[in-house]
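Just dropping this structure here.
A single protein chain has been removed from this complex, and every other one stays in its place.
Let's look at subunit A:
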């Protein structure tokens, strides 16, 4: 398939893999954090680590939007969904994320009407088709999905819809990266930087990472060869004693981002002084809320959910996984207490979550059979 297969070619991967191995200094180990859940998914789905030398390890970052939604926000969403005549709409990833009393699927089994949509515009269609019901879109995601939410609100306002609102949980990547870099446990030599987020915000917001924290960052695409090439670029910077923001994903990401998308976000949403991230705790100015001007479309103002803070389950080490302090398998409950069937933490739910990706795709890596090895090492 054109525009896909070119980025998944095993021959090119092997060539790149050899060049990556050449760049590793003998006796040195490298740990790179891939920031996005989309990267984590690609790495496991294609078995990318089979192309990396033992000296290079990948650390999974906080960029899985579903994984960092705290249980309290899930509970708030269900509170809204339980109101009379409410239809809640949500991206599919969100449906199985546990709140303190089960997931959206469980809530539906008990009578709520929470529907899966592919786009916030689909929620708008549902609102038009159900004028006697309140349709609420569970808005989540980093800057990648924020513009489409903002556009949807603007369109709803233009159409004069009075039965549509959003429950805004949009978050921003830069404060999360700063929180990770400030954590005393951090052991990361460089970042495979966000791709789709950067299509919106551009590359400049990451300048503080090489400048203040001395770590290189390469903005990367989501195909497996994109990620291998980004790792190659990181190693080349380290070898050349350079430390800068590079853009591997030039076919999509412009240095200045997308000013139109940024303007739409700014028109509809504003930064929240404070937001809780699952596993990372409260991070100031790390999320967005609806501006006063669009208050009529803000589910938090309309339904006033309780906003109770819910502690993460004690056994759960999502925070350490999300900051790359431990690998998924190092979590005390990984694969035994916490599985995709009975997830304790959201990292085990989303296909982009580090634990789910490792559990579903990566578990057999240490015991790959002979034919598999022949293929990957040939």
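We take it that a residue touches a chain if its C-beta (ideal position, glycine included) is under 8 Å from a C-beta of that chain, and two chains touch if they have at least 3 such contacts; residues count from 1.
Criterion: contacts and distances are computed from a predicted model.
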In UniProt, out of "Ubiquinol-cytochrome c reductase iron-sulfur subunit", "Hydrogenase expression/formation protein HypE", "Peptide ABC transporter permease" or "Sarcosine oxidase", the chain dropped from the view is recorded as "Hydrogenase expression/formation protein HypE"
Taking the full complex into account, find the residue in A:48, A:156, A:174 or A:299 that is in contact with the omitted chain. A:48
Touching the absent chain in the whole complex: find that residue among A:73, A:96 or A:233. A:96
Against the hidden chain, subunit A presents residues 1, 4-5, 8-10, 13-14, 29, 31, 38, 41, 44-51, 57, 59, 65-66, 91-93, 95-96, 105-106, 108-110, 116, 118, 122, 140-141, 144-145, 185, 187, 196, 224, 320, 325-327, 329-330, 334-336, 339-342, 350-352, 359-369, 371-372, 375-376, 378
